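So that we are looking at the same thing, I have put the structure below in structure tokens.
In this view, the complex is presented without one of its protein chains, the others remaining in place.
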Amino acid sequence: MIAVSDLDVAYASAGRAMQVVHGVSLTVAPGEVVGLVGESGSGKTTIGRAIQRLLEPRGGSVSLDGTDITHLSRRELRPLRRRMQMIFQDPYASLNPRLTVAAIIGEACAIHGIGTRPDRAARVARMLEQVGLPEEAMHRFPHEFSGGQRQRISIARALIVEPAYLIADEPVSALDVSVQAQVINLLNQMQRERGLGMLFISHDLAVVQHVCHRVVVLYLGRVMEIAAVHALYAAPRHPYTQALLNAAPQPNPDRRRTVPALRGEMPRPDAPPSGCVFRTRCPHALPVCAMMVPTLTQVAPGHLKACLRDDIPYP
Amino acid sequence: MSDADALLRVDGLRTVFATPEGDATAVADVSFVLCRGETLALVGESGSGKSVTALSVMRLFESPPGRIDSGTMRFRERDGQVVDLVQASEPQMRALRGAEIGMIFQEPMTSLNPLITVGEQVAEGMRRHAGLGRREAAARAIALLARVGIAAPELRARDYPHHLSGGMRQRTMIAIALACAPSLLIADEPTTALDVTIQGQILELLRDLQRELGMAMLFITHDLGVVAEIADRVAVMYAGRVVEMAPVRNIFATPRHPYTQALLRSLPRITTGIAGPVDLVPIPGQVPSPLALPSGCAFAPRCSHAQADCREAMPPLLDAPDGTNVACLHWRELAP
Partner (left out) sequence: MSPLRRLLTRPLSVASLLMLILVVAGGLCAPWLAPFDPQRMDIMHRLLPPSSLHWLGTDDFGRDELSRTLFGARLSVLAGILVVLVSTVCGTVLGLLAGSVRRLDDLLMRFADALMAFPDILLAIALMAALGPSLLDVVLALGTVYTPRVARLVRGAVLVLRRQTFVEAAEALGASDSRIVLVHVLPNLVSPLLVQGTFVFAAAVLTEAALSFLGAGIPPPTPSWGNMIAGAQQYIDRAMWLIFAPGLAILLTVLALQILGDALRDALDPRLRRLT
């Protein structure tokens, strides 16, 4: 299990530290797909990078199958990295343009001492087949492939070390719609076949619904709601989740909006509102919302929300 | 619609880019009509030619390497005169841009001049095209910023683009584009780079402004959800051609072209009743390169209904019921 507890992450910006993640806790069980959803500035990408230890959190902890990895050094982390891999959003920037596909995917094996040199080529070929690419792709360079194919290469690179967990940071956001479906299906298949625990980071609620078992909703670096997929989409309890679901454009011209559109903009992370940070845009805000920071409370088993009000309906 | 209502009539537009590897056909034989007060959405994935079509209307692409090989784009000016934008001279185009045809782009950060204040950028167009004096233009700029929903416009007018959020920058771009009340607004993926909650606000703003000013809008996007919200009519583009054109309801209710059908099928939609990972229905293969378009129907290699005659010749836009046009030889056999 990946267990994140009370995570705080801050970036140094122009001499000052700006905290972008506040007290976030979540878990990813083996074989479970957890969606991490939010708009820009929600901190979702930062959390993914913190879990992958591409940065060091300022507070809280991250543990991988019981081992606390929050402050481990690079050397100590190396053997553990085999269990947790990452795929990135930009299919063009995430592959070294000067290496062949074989070198890119094979590097993972080289780093972790998997297999011997001669049989590495065979492993790479097998992996390519599993992600739906021809074997001869091995000798070509990234720029010869389309965005969707490059994401497949990234997936191959991540999965060849046979990790137990995968952190996918917006893996399909930069792809065309028809290609998105191909890559989503591939991820679903890989996850099913290998029993991967996956953290699926995305801003696209429709995609998340087709990939995840559970969803964590973030706003301004804080958790607003956590629920199983069917509960979140059928009966969201937090006003922000309701607004997100409502705002997402749907391919249905006759659709009528059930919740008024959200006014205003996300506050700057260095000047968060007092109390509940969502209150400045919340259609149900009360004076007490400015005075108390809501904690995550349970509304049903497995369904948590960070809102002081219990009486908000979802039409 | 009658000729008097037609604001823009594009006929057989063909835009080509010269590359070291040969000519890349970005737009091949595109035709459509746009009337006053109506919104036509050009929808497609990357390589469909939708953005290049918009740039062609404004003649805003680099030439060389781009050039319009054939076609006409007849635009009705405010004074009633009709001008062919393909043949128009550069000074003529400059007179039209900003004054009668406005354009907003996807990435407001790169479309706004970082060294000039926001108010000044809005006022500039008014001074140049409407001949307003400095003070009057500045005052109108502030009013315009307020109209596009920017709070405290007098203060914001003195800000530089990097002080504003993404949503506010996009509103600024809209203000600049609409400063001279153009009759046609071209919007190239204006909400793609914005958060979903801001997206809704901007779309609502555009709808309001369009109603108020009675202008026509050519809206380019890859997002079918956005199309459902903003468009009156839709033109689906694939590999540089229009493959289906219909009123918005028809496109979603009864799509007739295999590509449109496949596209709609592959979309993940928010529904109730899903309790875990569910596979989608992808379109196999990928978009052909503009350097190597297949002979015959460009979609045939990926089409599950393709037949021998599909690969021989490019199907023209045929008439179908309910004001739909389909570029498919076998549309009748395909149940939408």
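Labels A and B are assigned to the chains in the order they are written; within every chain, residues are numbered from 1.
Going forward, contacts are C-beta pairs under 8 Å (C-beta built on N, C-alpha and C of every residue); 3 or more make two chains touch, one makes a residue touch a chain.
Here the structure is a predicted model, which means the values were calculated and not measured.
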Sole residue of A:S42, A:Q130, A:S154 or A:Q250 that reaches the chain not shown, by the stated touch rule: A:S154
Option from A:Q52, A:Q151 or A:Q209 whose C-beta touches the chain left out: A:Q52
Kindly note down the residues of subunit A that lie in touch with the hidden chain. 52, 54, 74, 77-79, 81-82, 85-86, 88, 90, 93-99, 107-108, 111-112, 143, 154, 157, 161
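Just so it is clear, only the chains that are shown with their structure count from here on.
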Can you compute the centre-to-centre distance for subunit A and subunit B, using the mean CA position of each chain? Integer Å is fine. 31
Interface with subunit B, subunit A side, in the complex: residues 33, 39-40, 146, 148-149, 176-182, 184-185, 188-189, 191-192, 203-207, 209-213, 228-230, 233-234, 243-245, 247-255, 261-263, 265-266
Hey, which residues of subunit B end up touching subunit A in the complex? 45-46, 165-168, 195-201, 203-204, 222-229, 248-249, 252, 262-264, 266-284, 286-287
